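Apart from one protein chain that is not included, each protein chain of the complex appears where it belongs.
Now for chain A:
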Amino acid sequence: MTMEEMRIETETNSMVSMTLYAVMYPVFNEVMCAERENPGLTQDIIMKILEKKNVQINYTESLLRMAADDVEEFLVDRPEQEFQDLNDKARALKNILSKIPDEINDRVRFLQTIKDIASAIKELLDTVNNVFKKYQYQNRRALEHQKKEFVKYSKSFSDTLKTYFKDGKAINVFISANRLIHQTNLILQTFKTVI
């Protein structure tokens, strides 16, 4: 038996991973249920843990950096090209937004990032419009409402940037970017639910 085979056998037969699915998965499920009932609960838990451990990080900034990752719950699992485009454009927008903390202190680079964000917003909206045109849904109102919310938060993001260039408070940009990412996820979630 080779070392590799021994390693695989150990992993397969090891009991240690049982803790993950026997203990943690139920905990995750409970947390998800609790979050649905009490929005913001998870954030409170995380904040308390950080406080207890005396971890000095900017939570909003960290959240923004991590927010670009794909979340299964927010991916439209339809094979048609339009829906794949929707996933791609949403991912692209979230990616650029998550880079804001790295770019915000260099004006030239930050302006370029804003241009990229503008293009990404436009492309996402174009893709949403494309899906609207091609597919007629019963529950179109929900989709249109979500699109309008996204536009509203995009506008709010723009206003936040204008204020930032006057007062220099980056934290507000991070908060607004997080909100826009959340709205992006909600668009995907709505499409996933409705279609």
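We adopt the following convention: a residue touches a chain if its C-beta (ideal position, glycine included) is under 8 Å from a C-beta of that chain, and two chains touch if they have at least 3 such contacts; residues count from 1.
Note that in this section contacts and distances are computed from a predicted model.
Not every chain of the complex appears here, and the one that does not is recorded in UniProt as "PID domain-containing protein", selected from "Large ribosomal subunit protein mL43", "PID domain-containing protein", "Guanine nucleotide-binding protein subunit beta-5a" or "Fructose-bisphosphate aldolase".
Considering the whole complex, the residue from A:Ile104, A:Leu161 or A:Ile181 that touches the absent chain is A:Leu161.
Of A:Leu63, A:Leu124 or A:Leu188, it is A:Leu124 that touches the chain left out of the display. Residues 85, 88-89, 91-92, 95-96, 99, 107, 111-127, 129-130, 132-133, 136, 140-141, 144, 147-149, 151-152, 154-155, 158, 161-162, 165-166 are the ones on chain A that touch the missing chain.
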